[in-house]
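One protein chain is absent from this view; the other protein chains keep their places.
Let's turn to chain A:
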Amino acid sequence: MSNLSTRTLRVTVPHAIRSKITGGGQNARHEKIKAILGELFRHERIEGYIRTHDETRQYAERLIELAKKYGDQHVGTMQLMDYWVNDKDLIHKVFKVYVPRYTNTIGPYTNSYRLPIKYGEFKFPHIPRQNIVLEMKDNPYPRIIPDPRNYSNILTNVLLNEARKEYRTERNNRNEKKDK
């Protein structure tokens, strides 16, 4: 197990104290993470509390990174998979869907966005409850961040393009005169 090594994670590590994310000690924390991991691998887009879901994001990244590097014939990775994934049909999904999908991607394999806070709905009004969306990259669902816009037809951009063209033509003409 100690021989397993990957690159450093490319996600932000949360500042919250890990033992205080859930009550009930280490076992309860592990069970919570396993439940969210299974949900993430199955549905590919979930919502939830920022502390628990940002914590499980690191585990998902690490498992896919190991699966990419060592494959399904390795003993240590399969032990880790067996421990962290409760539903065993999802282990097949990791090796058959996620690994070929992310062969060429370097960076993080998940996205997380902060949802707007709904004031007045949570239990303690002085502690705002922040929820996030977690998703695997390149999923079939519609994108959360809207498509990049085409700003080339806005008036200022048109004028700037014309000015740039004029400047280049003048500079070229000047250079040609100097060469003669």
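Basically, contacts are C-beta pairs under 8 Å (C-beta built on N, C-alpha and C of every residue); 3 or more make two chains touch, one makes a residue touch a chain; residues count from 1.
Keep this in mind: contacts and distances are computed from a predicted model.
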{"item": "Per UniProt record, name of the chain withheld from view [\"MMS19 nucleotide excision repair protein\", \"Protein cornichon homolog 1 isoform X1\", \"Ribosomal protein L32\" or \"VWFA domain-containing protein\"]", "value": "\"Ribosomal protein L32\""}
{"item": "Listed residues A:18, A:114 or A:165, member touching the removed chain", "value": "A:114"}
{"item": "Residues of chain A in contact with the chain not shown", "value": "42-43, 45, 87, 89-90, 92-93, 96-97, 101, 111, 113-117, 133, 138, 140-149"}
